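Supplied in structure tokens, the structure appears directly below.
Excerpt of the complex: some chains, original placement.
We call the chains A, B and C, going by the order they appear; numbering starts again at 1 in every chain.
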Amino acid sequence: MKTCVIVFPASNCDRDVAVALEKMGASPKMVWHGETDLPATDLIVLPGGFSYGDYLRSGAMAARAPIMREVLKRASKGTPVLGICNGFQILTEAGLLPGALMRNAGLKFICKTVAVTVENNETIFTARHTQGQHIHIPIAHHDGNYFADEDTLDHLEGEGRVVLRYDDNPNGSARNIAGIVNKSGTILGMMPHPERSIDPLTGTCDGKALFESLVEALA
Amino acid sequence: MKARIHITLKDGVLDPQGKAIEGALGDLGFLGLDAVRQGKYLEMNLTETDPAKALTQVTAMCEKLLANTVIENYTIDFETV
Amino acid sequence: MTAFAEGISAATVREHGLTEDEYGQILKRMGRPPNYTELGIFSVMWSEHCSYKSSRRWLKELPTTGAQVICGPGENAGIVDIGDGQAAVFKMESHNHPSFIEPYQGAATGVGGIMRDVFTMGARPVANLNALRFGDPAHEKTRHLVSGVVAGIGGYGNCMGVPTVGGEVNFHPSYNGNILVNAMTVGVVDQDKIFYSAAKGVGNPVVYVGSKTGRDGIHGATMASAEFDDNSDEKRPTVQVGDPFTEKLLLEACLELMAGDAIIAIQDMGAAGLTSSSVEMASKGEVGIELNLDQVPCRETGMQPYEMMLSESQERMLMVLHPGRQEAARAIFDKWGLDFAVIGLTTNTGHLTLNYQDEVVADIPVEGLTEDAPIYDRPWTSTPKPATLKADACPPPDDLGAALLTLMGSPDLASRRWIWEQYDHSVMADTVGGPGGDAAIVRIHGTNKGLAITTDVTPRYCQADPIEGGRQAVAEAWRNLTAVGATPLAMTDCLNFGNPERPRIMGQFVECLSGMGEAGRALDFPIVSGNVSLYNETNGEAILPTPAIGGVGVIRDLAKRAHVALEETGDVLLAVGKTGGHLGQSLFAREIHAREDGAPPPVDLATERRNGNFVRTCIEKGMTTSVHDISDGGLYVAVAEMALAGGIGAALEAPHTNTHGFLFGEDQARYVLAVRPDQVDRILSQAQDASVPAQILGHVGGAGLTVNAGRAVSLSTLREVHEGWFATTLSTRT
């Protein structure tokens, strides 16, 4: 499987996700935000971090970076895109996913391992999970409070696009949403960090199944 | 010319910061206030001197970057320096 | 009659924090009166913060060498060998005064500054820690200060993508007007890729990179060397604003440039910015430096040489490059969107020469700024040895369980989760042991090795008996590293004291250092870097003497490590080390009997070493994976923390006389181990062979803690009081 990780100024989980992909046998290419072209790839990853310092709005400036034009093009042709944390914020800012990620309801940055339910295991990202599985996975964000209008939320729910839901809402997200996909199920945005959950030495391993699902689906 | 841009959350969009500020003001003993909303205020200097052109330019900036029109409104005014 | 340059008077000299005497020395060195810019440069270089004039004489007596030491004090950070051609680079630094004035930005820029000290040397920062002291929790400013400092530390470190993995926090009224914010960074570097700050050669380009220079923090270094009084608010505009985004770019750009061989010397611009960075590079390399200030990237128009030289704008670096490498270097900084300017040359004059608008605006022999800086052997008085606290001063509590709950919910023992959940402690995906343990453990990327890191000091012990307190701070750091299974390597320090011009305070400094030095030697635990922060006083009220120690150790095989959590019902609890029931200066005495007197527990360094080595061996041999050192609050608190971490209770057996001394005494050199029943005999006999006291304490199991089968304290109640304190006392809505 060929993968690309987009590196924005002040991305800081780019290495972590590259390590995770490598571990799953996918060799990631790191692509600088200023590039205008992407190599052939089966998966595009927008990593976590603080692109542009999260100034103005999280993900806002990154969503307008030169490389994003190409990401949008590929995404529209069906190339899968995974946005983790800051990557999720970038996906909403770029209009690839609906809604917005606002300041956590408690206003504080939160870093901890939380319980999340897999609400839909019929996506390329979650096939290795069971439906309704509770997984434990770290979050680390200041702006993870998912917002969308009621109509949009109803649509997301109705179409099975709420893929991950917090068991105990840490940040005020509408309907406890932790991750959603686009209509065609090829783009996932999620606040939790699966790449920090692949090694028993550093915590839980529940994030591994996401990468395994992708490898299986895209190999 | 100096442009002044106000970016505020749309009605109906929850404002965690505004809510927290309202709570904190209450804790400090300030009474008789509600509907606290927090927005952004941006200033910049433009070399453009024609007001109509400047408005077009700044509107484009807001649409493309400065505001997230899914959740935010913006207003623009100018001050001649 | 003293001579002054035009526009300068005796008052100007005083405002620059220089004494008449010091001014006299400047005249002598210069052979003429310094102009305003030169006076400013002398004032910052000769400030306490940069010159260590009160402390240097005593710092020299600390142990700083050892087979593991690659670079001791004198560079931006200390460096120790961690095997396999790699090294750990670390240092701790204070940002006390700025954080009191503006907690968010003060703490944030403190974190930014210490990270620059580490990546200046070529290392990628892999862990941040912080040692914090605040005033009385009930003091009107405390809540605001705690929220701001914690948010600032998180705001900077989180954005940088460097995990904040540990630290310490205490509250005491002596910090009401002088909080302490000490930040530590640990980085990892390949030994053949270390960069130093000594400039070399003549005619080599001096290059400025990073952010533009503004009028920030002018006189920050002298501010950090002055006492506060009620007018300190007026000094406010000197606060600097941090830009972690730019620092992240600066980090990546510097490491990219360092992968090649363009750099001769590099130095961050910290306190006293362009002045101290250029002077230090010149001084270490024994060359001169000539700067053309017209080339300095400025954020504001009309900045004067004085302002450019003294600005403390953040996120800047100064480098000396090999000739001809400027353009390749510039391309890297352009790519990262950072300023890059050739602002000068190395020279053979031995002078710092500044040109501005075609005029020489300053010309100072570098040695005059460094070697000639005053050194004071300030008068000091020894702290009288306190009397040992009498047993009847600390009678048994009515209810041991209630006393435990009081302690576990007290400010100095309550869970710090509220703080560390605001720090990203898992980014980089190498955090093996995050906050909440004895020492944090960070895996060295791509290996099966780990660094263990801790910060420690018990200021109330240092106040009561500075020598004992100095020993204890070092011993506790060493013990915390040992408790996770690490081999302690070396330490950094941040020496926070009051006004050294008062003999009593100077005595605290001298005696704490004497204790620290002794402990460092006895434990093979040299000091490789550090920082001194004096004048932590407001209106004559000094802080408790607070020599914070940052300890670093290595775990060669991460499979062989321990954590604090109890693991399994039926495991046996052992105490290693002798429990004598020392209650003087204990938290029990303070929280239950409101007494802050008596002698602190004595530290026997040979015992410390023997007991620690024994515990480490037990971990290495796989005989235990559940270990906690016994410190604040004593044995019962240690067991309670292990129980909460593991979610299992324990039943303790304690002597029937002086039970509370046994449970709450703070005797040193002790650990609690939880072991499988089949290991007990083996451990006890090996302990005996090693002359290490060890005894059975009780058993793991149940949903609460009991002593001698008495009434249980339920874990849920314990958790509630333990976790609740910060959230209820300190949580503010903004």
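Throughout what follows, a residue touches a chain if its C-beta (ideal position, glycine included) is under 8 Å from a C-beta of that chain, and two chains touch if they have at least 3 such contacts.
All values reported here derive from a predicted model rather than from experimental measurement.
J.: Can you give me the copy-number formula for the whole complex, using the labels shown?
T.: A x1, B x2, C x1
Rule of thumb we're sticking to: only the chains that are shown with their structure count from here on.
J.: Just how far, in Å, is the C-alpha centre of subunit B from the one of subunit A?
T.: Taking the mean C-alpha position of each chain, the two centres sit 29 Å apart.
J.: Nearest whole angstrom, what separates the Cα centre of subunit B from the Cα centre of subunit C?
T.: Those two chain centres are 41 Å apart.
J.: Send over the residues of subunit C in touch with two or more other chains.
T.: Expected reply: 733-734.
J.: Hunt down the residues of subunit A that sit against at least two other chains at once, touch-wise.
T.: 107
J.: Give every residue of subunit C touching subunit A within the complex, in rising order.
T.: My answer: residues 151, 154-155, 158-161, 243-246, 248-249, 335-337, 420-432, 443, 558, 733-734.
J.: Give every residue of subunit A touching subunit B within the complex, in rising order.
T.: Within the complex, subunit A contacts subunit B at residues 56-57, 60-61, 64, 92-93, 98-100, 102-105, 107, 145, 147, 149, 172.
J.: If you look only at subunit A, which of its residues touch subunit C in the complex?
T.: Counting only subunit A, the residues touching subunit C are 9-10, 12-13, 15-16, 19-20, 34, 48-50, 52-55, 107-112, 138, 140, 142, 193, 195-196, 198-199, 201-203.
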